[in-house]
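What follows is a short report on a single structure.
Just one protein chain is left out here, and the rest sit where they should.
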Amino acid sequence: MTVLWYTARRFLYVIPQVIGISLVTFVIVRLLPSNPAYALAGPAATQETIDEIQKRLGLDQPIWTQYWKYFVDLIHGNFGNSFVSGRPVLSDIGDRLPATLELLILGLAIAFVIGVPLGVLSALGRGRRIAGRASLGYGLLAGAIPDFWLGLILVWLFYTKLNIAPAPLGQLGADVQPPRNITGAVALDALLTGDWAALQSALGHLVLPLVTLVFVYMAPIVKYTRSSVEDVYYGSEFIEQYRANGLSHRAILVRALRNGLPPVITIVGVLFGFLLGGLVLIEQVFAWGGFGQYAVQAITNSDFSAVEGFVVVAAIFNLIVYLAVDLLYFFVDPRLRARAS
Amino acid sequence: MALLEVEGLTTQADSPRRGVVTTVKGFTASVGEGEILGIVGESGAGKTVLLRTILGILNRNERVAAGEIRFRGELLPVLDDEAMRPRRGSSISLIQAGQRARLDPVRRIGDQLMDVMGSHDRVPKQERGARAEELLRSVGIPDPRHQLRAYPHELSGGMSQRVVIALALANSPELLMADEPTAGLDVTIQVQILDLFRQLVRDTGAGSILATRDLSQVAHYCDRILVLRAGEIVEQATVKEFFAGPKSEYGRELIQAARAARGEDEEAPRRRRRGDEPPLLEVRDLVKHYKTQRHVVHAVNGISFTIKQGETLALVGESGSGKTTVGRCLAGLIHPTSGQITMLGRDIGHISTRKRSKHAELETHVVFQEPRESLNPRWTLGKSVEEPLRYGTRLDARGRAQRVVELFEQVGLPPEYADQLPHQTTAGIQQRVAVARAIAVHPKLLILDEPTSALDMSVKAQIVDLLIRLQEELGLSYLFISHDMTAVKMIAHQIAIMYLGTIVEHGPSAEVFERQVNPYGRALLSSVLFPDPDQDRSRLRLQGEIPSAIELPPGCPLSSRCPLVQPRCTEARPPLAPVPGMDRLSACFRTDEILAAGGVDELHAAERRAA
Partner (left out) sequence: MSIEPETRALEEETGHLDSAAGPPLTAAVQRGELNGVGGFVRSNRALAIGLAIVAISIFLMAFGPLIGTHSPTSEDFTATLTGPSGEHWFGTDQNGRDIFSRVLAAPRVDLYIALVSTAFAMAIGVPLGVLATGTSRLGELTGEWLLRAMDVIQAFPVFILALALVAGFGASAFNVIIALTVLQFPVFLRLTRGAALGIRGRTFVEAARIGGAGTGGVMFRHVLPNSVGPALVGASVAVAQAILITAGLSFVGAGIRPPTPEWGAMISDGAQNLITGQWWPSVFPGLALGIVVLGYALVGDGLRLYLDPSRRR
């Protein structure tokens, strides 16, 4: 019961936050010196054309009116139309978001599944010192390499030199028919519709971006797992007590893990929030057609509505992720349930 | 054949800073069935290493260099972790200090008990649930069936420690070891735990070891004593023999340090109440309530007392008594909710510490419990002592430097120490520096908040001696807040016993120690252990645990636990009133009856007979 109540309270909290973010975005975007009308009109346009465009876009109104219209629309779920594509921003986003989500979810899932055991092993396994150094080295290396550069190197190695990987031209090979659109994520759609040819191509195209993502972003997961498990296993008094009471190594390990989980959950949550926009560089390298790229294009085109839409969606996503993290904490740590009530 | 035999045990550890350190040297001793062996030593003496070695849990940097350990005649393979595991927590088990920290925070108590039983095969599976409940009951946890499903954070410190004991007992150990089992617990709870420990040992016939820093515990709960110093056995004897006359120099020192306040020592004079000095500090009806979003903490609920010049008032009580809060109000760190604090005729209750520095005589400086914590780790000792001089005096830099030298000498430290950093010195030195800082601007009143509680036995005595000397030299008054009864006995003229925010008994220190007329006063002081096995062991037992200051029991604060409770005790709060025929104040409705029966214990016994 307390869990539901807590969730409800958090959601109520989310709303003013989103409003705040939308306001700030709006102000920043509209106050920027660049004017989309110029961009749309082109270098040779006359003043009349520009005025015409401005009127069409509603940019000639005083700023309060603009905001009010924006706000009212927002509440109704209308994010406005993109200046560039003319389509509703929400549908544009709807096209691009699933691709990023597919990469993001798959990538972090793999990073978690491989990274956590690696972290545990490097904290506790035989040859701890070597494993510790190795994981430290890996962490530093992965943190220093620009992810887009790694992507490029992988492309060069596996596509240009070795010819194993497909060309970095998006989610699907150019010669393959895209599957029926259900979710927008190509590989998933292919799986759902049983389109094996598309699935094969999609998976092939997923490999390099995933490897890039996982290599770079698994590092913090390994690092935090290792340090947390190490701290709990070697530093906790209750683990000492378990040992003194004769519990088996495996039993102690499991219990140490359970207690060491929270920082790992945190870092995964942080990564989730960060990568939604942060994947843009990898997306760029592989021409993935994702959410981050959408934002980049919107910004360079001064497409106000699109930028605002992007930011609001990203912010909501972030807040949901953090809420999920906090809820997960609840399940893991009974002390928090007590505190929340 | 003894249950446990240790012969020539020597262990070593690799320390990054000091190379190879020998932690236990040539240790030879034995423990028989049904007997309690007490191992006494200061911190670092090697008690914990010894117990861990017996269990076979050594750290990565530790090893056994020589010697052997036999259990029931069988050689223990202490270096082989897997071979030792079947014994750990079943035939040999260990109770450690730490209370709640020793329990897994994310698992229920009952599950943790099942874990221990499940790791060995002594208790058949189908009986484990019932046994878990029985274990909780046998360690005195009320409503055990319900508590099986509790999480550690729902338990108090005392309850948690009982669970730790239950875990150790789960598989009916033949050798039960305890390492500082009462560390961090309140005095009345400590004796509860120790009583429980002894009773369990007697009931199960297990052999046991009690390792502690506190000589008094050994005096009362052990059959034999073993004194450990820097890893070596200094003396071994029965408890009776040892306390009658220790054979080693160190043994004598320990008894001396622990016993100094017994009162029969000519060395420690009793402090008589000063007759006619004028009052320095008057506190009237002091109240402090903390309001948080959800509830109100009634920390202090109407306290009144007076301290004369040159006098020491000890404020004594357990956790939740409010004594620390009183100290902070007096120091000006917090503002009282209501009430008056008057010093030299001026109301200082609402003057913050900063403003007080303008009038040095109104200043009340504080000496804190953790000496190292009370010093800025980046500042030299000299700089810390100098700081109050900057605010409270008009001395220039040279004047201040001179005064710092004076102060160091006054507290018995060579002035060269002024250039050291805290972490380069010992706790004793750090606390002296704290005292020097506290007297720097010639205050009239010093508040000492548990100044000796974190120190080793020998250092405690030195600090108390220093404080007494300074009091006589400088005419200082002290508010001595503490639960360290030996220190209190040495230094206090007056003692006021607090419980849940009120004073329940107040009188001249020597007389109160001799005889208490308030039920809580009696319970508390009779729970204090002195290093004398012949000390009168009659004790007034209180039921249950100390209630929280958020929900005070109605009427008398002790009403939920007092063995002499009557209906009228829950209807109104007894006022702190003079006790006829003696120089004493007590807050109890039954004072007259207590006096008539000849004492608290006597009245209690009479009522039990009648029932």
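Labels A and B are assigned to the chains in the order they are written; within every chain, residues are numbered from 1.
What we mean here is this: a residue touches a chain if its C-beta (ideal position, glycine included) is under 8 Å from a C-beta of that chain, and two chains touch if they have at least 3 such contacts.
In this text, all values refer to a predicted model and were calculated from it rather than measured experimentally.
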Q | Of A:Ile50, A:Leu192, A:Val270 or A:Leu323, the one touching the omitted chain in the full complex | A | A:Val270
(Q) Out of A:Thr7, A:Ser85, A:Gln200 or A:Ser227, which residue would touch the omitted chain in the full complex? (A) A:Ser227
Q: Kindly state which of the options A:Ala99, A:Val116, A:Ala142 or A:Ala202 is in contact with the chain not pictured.
A: A:Ala142
(Q) Take the complete complex as the reference. Which residues in chain A touch the chain that isn't displayed? (A) 17, 20-21, 24-25, 28-29, 32-34, 140-149, 152-153, 155-156, 159-161, 167-168, 216-217, 219-220, 224, 227-228, 231, 235, 261-263, 265-267, 270-271, 273-274, 276-278, 280-281, 284-285, 292, 295-296, 299-300, 302, 307, 310-311, 314-315, 318-319, 329, 333, 335-336
Q.
Contact with the hidden chain only, please: which chain B residues?
A. 16, 105, 331-333, 353-354, 356-357, 363-366, 368, 370, 373-378, 384, 387-388, 390-392, 421, 423, 434, 437
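Just so we're on the same page, only the chains that are shown with their structure count from here on.
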(Q) Averaging over Cα atoms per chain, report the distance between chain A and chain B in Å. (A) 53
Q | Contacting residues of chain A [partner chain B, same complex] | A | 236-238, 240-248, 251, 255, 258-259, 332-335, 338
(Q) Under the stated contact criterion, what part of chain B meets chain A in this complex? (A) 55, 57, 85-90, 93-94, 96, 98, 101-107, 115-116, 119-120, 151, 153-154, 164, 167-168, 170
